[in-house]
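Of the protein chains in this complex, all but one are displayed in their positions.
Chain lettering (A, B and C) follows the sequence in which the chains are written, and residue indices restart at 1 in each chain.
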Amino acid sequence: MQKINREVLINKANELLSNGTINRVFGWEKGDFSYDVTPTIYFTADQMNKKFIFDDFCGANFSKYLVAETKKDQNKVGVFLKPCDTYSFNQLLTEHRFDKEKVYAIGVPCDGMVDEKKIKAFFGEGISSITSEGDEIIVDTLYDGVKKVKKADVLQERCQNCKSKKHVYYDELIGEDGEVLDSNRFDEVEKLEKMTADERFAFWQNELSKCIRCNACRDVCPACTCEKCVFNNPNSGVENKSPANEFEEKMFHIIRAFHVAGRCTDCGECSRVCPQGIPLHLLNRKFIKDINSFYGNYQAGEQEGSRAPLTNYTKEDLEPSEAVNKGDN
Amino acid sequence: MQRIGVFVCWCGSNIAGTVDVKAVAEALKNEPGVVHSANYQYMCSQAGQELIKDAIKEHKLTGIVVCSCSPRMHEGTFRKTAEAAGLNPYMVEIANIREQCSWIHKDIAEGTEKAIVLGRTAIAKVNLNAPLMAGESPVTKRALVIGGGIAGIQTALDIADAGFEVDIVETKPTIGGKMAQLDKTFPTLDCAACILTPKMVDVAQHEKIKIYSYSEVVDVRGFVGNFEVTIKKRARFVKEDICTGCGLCTEKCPQKKVPNEFNLGMDNRRAIYIPFAQAVPKVATIDPNYCTMLKTGKCGVCAKVCTANAIDYTQKDEFIDQKYGAIVAATGFNPISMEKFDEFAYSQSKDVITSLEFERLMNAAGPTAGKLVRPSDGKHPQKIVFVQCVGSRCAACAEKGKEYCSKICCMYTAKHAMLTRDKYPDTDVTVFYIDVRTPGKNFDEFYRRAAEEYGVHYIKGMVGKISPEGDKLMVRASDLLANKQINMEADLVVLAAAIEPDKSARPLATMLTASMDTNDFFTEAHPKLRPVESPTAGVFLSGCCQGPKDIPETVSQAGAAAAKVIGLLAKDKLKGNPCVAHSDEMMCNGCSSCEKVCPYGAITYEDKEFRGPNRTTLIRRIAKVNEAICQGCGCCTVACPSGAMDLKGFASKQIMAEVDAICK
Amino acid sequence: MQVNEFKPKIVAFCCNWCSYAGADLAGSNRLAYPAEVKVIRVPCSCRVNPMFILRAFQRGADGVIICGCHPGDCHYTSGNYYTRRRMALLFSMLDYLGIEKGRTRVEWVSAAEGAKFAQTMNDFVQTVTALGENKRLEDLRCKK
Partner (left out) sequence: MRKCLLQNQNKLFDQISSFASLYIPVETTGGNASFKKYEQGMVMSDVLKTDRSPKDLFFPQTENLMEFKTSGKNIEVIDNRKESEDFVVFGVRGCDVKSFEVLDRVFLVEPVDTYYATRREHGIIVSMACGRPAETCFCQTFGIDASAPEGDIVCYKTEDALYLDAKTEKGKNLLSKLADVTEESDGKEALKQKEQIKTVLAKLPLANLKADSFGKDKTKEFFDAPEWQILSKSCLGCGTCTFVCPTCQCYDIKDFKTKDGVQRFRCWDSCMYSEFTKMSAGQPRLTQLERFRQRFMHKLVYYPTNNDGLFSCVGCGRCISKCPISMNIVKVMKALGGIDNE
């Protein structure tokens, strides 16, 4: 397969901008270092030539930005979507969060995004540059010279367990489309399920106690597009600005996961952005795993307009008592 | 801040026996918002109610808590009391300290403590109560019945007899439905036409009933009491008000080769036709698929012979908008297609027919004038095999059949067998069955007569295969009781095809936002207690659109549906339940989660313009609850992730306050 | 034993049409169950938001039980089917977080099942009593 580089994407965007299909396009912007890519919006090919980047650190998913952006005017917005981004895109369409007629979606391939935190965990701080060469990542460090690492070892967790390389929505696809993959994404959940309740409690107590309630997980989440979150709403009765204690940490994360249950596409953004490194995706994946095993496989976002499991039922659904005992032997 | 009055009832010794009512009243005095606390022997008595009324006035109470028996008992009573004293009835909360406290606890200390908690909980809730006003909406005093079979006819007649206008919409050129095609009816063997056609005439002549035949419902808007319906009246190319139904055109039309659907294609009719002699309205209809004039512009025979000048080749479909207070679905049923049942050779042999076709063969007005002959060669069949449950009770063959029992087949098959033996005693009749189900008045007697007096052979077992061999049919079946395989020759095989809801039901249900089960039968509001109402307020169910039924059952259900409609139309205004869902449009995302879980279709969406920051405007999709339709279950409130949806009278904050008060 | 001294706090959400009536019937028939159980009346079990359940634990409840009409008998036709899904997922999640699974329960109690209501409550109180105080979802501020 031909490697899709930034020039191909810039050319495509330029073509769409100049023929009037779109008047602006969401794209990634290179930063001061090799890894601090920022999502931004471009109005001209010139801007793109200067700042656009498409590399191993373009993890940011633009789908959620479309909710606000498409409401601004009548022009079409262009957007680059990686396979997993298209699931979020579809889910937002299902929930009527924006009008797809106002978006021109350009599907771009993805062979996994690199987690700079993992690189730093390997080599420590002080990274001068990161480049990729085949399946290797070459890291130039401030103190220890040039190091190499297998890309597979420093991929983001969500990419190591990639569920699909297939675009479920696009107006135009660049490169060839991939397949839905068999992933091991539930392994970690299963590992936790196999622990005793006490061990699980200790695990989550430790993880969730790190939470600083910065709301990054929620604010980046493409399923969290509420006009006003219940946790921000003084009238909801559950509003709080910071976790005053262990209960509030749990409350926030349980309710957040519940609110996106059946709607979460497992894009993994929550865990990627958590400044405290809490494996939040393990909460969402538990719901996904349960939904799959209780009500049949369901992938949110796979099909526009599909009915989420929590807004559906069958007369033969299992009882809550059976649900909690399912993991027991 | 509320000014709350607490009234603790003794209920004689029922409460006071295990709860120290005075201590409860004393303790609740200190709760936030409470300005008055009293106790009395019987709060629900006249004197007790007066005590409450006086306290409301004297202490300017804004809310009251009555600690008494279950709200299911006296909530209504105390709401009226409050209302009489000028307080909004929904500012009343009941603490159930009898059924859920004094009656189950023996220890006074324990009972008293719990009663205080329950009182505190009710106070916490009433602190957050807001006056609620039940919305009112006018009722359009006209009903729409969709479907003109026996179900629709009976419903329409009953409603019209009560003095309300009724419109019947029927897709066929005539009303009458399936019953008009039947020969005799079980278990009395009276002729279907003899009992149906007078009713059809009654409908035609009733001043309160209007029939839209050859028409269909294409759009339904509005809600209970206020439906707006668009009816499409298809062009029949004959002026309905002028045609006398003389039938001359139907004799002169040169296009003779049109399969006659009334006789299930077993004979032909003309391109202009009247379905049957007693059709209502008795008006000719031109079939545009076959009329040469309409297709090529050359012919015009019917126009020439029509002395009334009723033919109009330029007629167009007409759309009529009408308002209704209630809608009755009576869309009926059809036998399922036999195409997929290859094992029964329905498509291969003309002599394998369905029971409905058999009805026409036996009918004096049918294609053979009532003479039972084989469709293939016109010969009299010597040996007839009836196969029951074809496509019914068929869990394994869901792709072609139905899981449910079609309910009527056992009885009509017994009828067919009996009639055959009665008319043609030389004919050998065998019925293959899984079970014979006869739960109806005089049903079992009827079946036993067929088996015992008329010598019909009943064999318990399924037919595996039917294959044409020469001019005979070979029936391979199993006899479960004798535990052996049977090979049997037959001249005619009659399949008791399962029945399914008419195909028009599904799109209609969508228009009505009425729910359906997986088989496309309409769902009842409650399977036991509200069997003729759909969960959608103002939509009622009559006949087989709700489930398989025989004629007596259909008629009684039709009457029940009519009674419900009359009850609704008799009201000038509908008072809603004020405890309904409400969406805060500032918080709503328009995500449709609430709409999906609403059992009543009470939620719709609209694009609304909002003022954005810095003098911008933006359009957002938001949910709207129709308070006349919402029944107040609250399912939407949990489906809503943003908490925009709340339930009046059971608001999230109120419930959380109750939780807090209990757990304190 | 100290365990016997412990009296758990139990919040029972009951739907207005079946379970609340079932609780009333238990009362009418004088079928005793512990006073620790306090009922909150909701129109339908589907009105119960997971937030209410967590709220109850936060505020000091040791067990939360939700009672509704039997599946198929919901006054609103489908409410309890949604309850069933929501609670199956929520309870499984609480278990996943290491919260004792005995503390939450869903039970279908019809208006005719006064005896079942009393028996269910007796059984639930016993289960929760054996588990002891709710420590894993408590908020100490609410005990002050």
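As a working rule, a contact is a pair of C-beta atoms (placed from the backbone, for glycine too) under 8 Å apart; a residue touches a chain by one contact, two chains touch by 3 or more.
Everything numeric in this text was worked out from a predicted model, so none of it was measured.
Taking the complete complex into account, the chain left out of view touches A, B, C.
Across A:37, A:137 or A:310, the residue that sits in touch with the chain not pictured is A:37.
Taking the complete complex into account, residues 30, 613-614, 660, 664 of chain B touch the chain not shown.
Residues 31-33, 35-41, 60, 65, 117-118, 120-121, 124-128, 142-143, 210, 212-216, 218-220, 232, 234, 240-244, 269, 272-273, 275-277 are the ones on chain A that touch the missing chain. As for the chain not pictured, it touches chain C at residues 60, 141-144.
The rule is simple: only the chains that are shown with their structure count from here on.
Chain contacts in this assembly form a complete graph, since each chain touches every other chain. A count of contacting C-beta pairs for A-B and for B-C identifies B-C as the more extensively joined pair.
Chain B and chain C have centres, each the mean of its CA atoms, that are 35 Å apart.
Our note on geometry: chain A versus chain B, Cα centroid distance of 46 Å, whole angstroms.
Shown for chain C are the residues in touch with two or more other chains, namely 50-51, 55, 72, 78, 82, 86. In chain A, 230, 237, 310-312 are the positions where the chain touches two or more neighbouring chains simultaneously. Only residues 9, 11, 16, 20-21, 23-28, 30-33, 35, 38-44, 46-52, 55-56, 59-61, 72, 75-79, 82, 86, 118, 142 of chain C touch chain B when the two sit together in their complex. Partner chain A is touched in their complex by these residues of chain C: 50-51, 54-55, 57-58, 71-72, 78, 81-82, 84-101, 104-106, 136-141. Touching chain C in their complex are the following residues of chain A: 189, 192-193, 197-205, 230, 237-238, 244-245, 247-248, 250-251, 254-255, 257-258, 261, 283, 286-287, 290-291, 294-295, 309-315, 317-327.
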